[in-house]
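Below: one structure in structure tokens.
The other protein chains are all here in position, but one chain of the complex has been omitted.
Coming up: chain A.
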Amino acid sequence: MATIDEVPPGGATGSHDDVIENPRRRDYLSIGAVAFAGVGVGVVALPLINQMSPSADVLALSTTELDLSAIEPGQAIKASFRKQPLFVRNLTPQEIEAANKVPLSDLRDPQSLAERTKEGKANWLVTLGVCTHLGCVPLGAGEGENKGPFGGYFCPCHGSAYDTAGRIRQGPAPLNLAVPDYSFTSDTTILVG
């Protein structure tokens, strides 16, 4: 501060005296300078924080196109969506019936099969293969894998069991297997993401 007094800024010499007589004006300069530096720190912090968000090449994987024509009723495939497993299952009429028979009040995370599939495509169940408990990959999509007591998926880590609509029925997982955003681009292809 003393240096400011000794070396007045260029311009009107009268302002120099004012600064000495009126310390509050000098406080204003301090607050302004610190605030300016604070804004600067904030602006620099943004890229430092945001660099940790998914990068462009990771985001580029955020849509996946899948051909469903080879999946027979009762079969399922494991695909990859955003580096996470994706289950696509062609439900049999019996499996659809089994899912529809369950009253919503019996469910931990109440959702009907219709809400989890696309209109007119109730046989196509598309879910992430990520257990909603702690992120393990449930069994049941591959040929001969344990489908658990409800005929859908079964997580070997902590025993969560999902039904034929991918809904949580038993075990520690809190939610149904997530249904990602997807749409049918033709009768037999879907675009996930």
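The working rule: contacts are C-beta pairs under 8 Å (C-beta built on N, C-alpha and C of every residue); 3 or more make two chains touch, one makes a residue touch a chain; residues count from 1.
As a working rule, contacts and distances are computed from a predicted model.
Asker: Could you tell me which of "ABC transporter domain-containing protein", "Cytochrome b", "HDOD domain-containing protein" or "LLM class flavin-dependent oxidoreductase" is the UniProt name of the chain missing from the displayed complex?
Answerer: "Cytochrome b"
Asker: With the missing chain put back, one of A:His133, A:Lys147 or A:Arg167 would touch it. Which one?
Answerer: The missing chain is touched by A:His133.
Asker: Where the complex has a chain not shown, which of A:Thr63, A:Ser80 or A:Gln94 is the residue touching it?
Answerer: Of all options in A:Thr63, A:Ser80 or A:Gln94, contact with the hidden chain holds for A:Ser80.
Asker: Please identify, in ascending order, the residues of chain A that touch the omitted chain?
Answerer: 52-55, 58, 62, 78, 80, 82-85, 129-130, 133-137, 155-159, 172, 174
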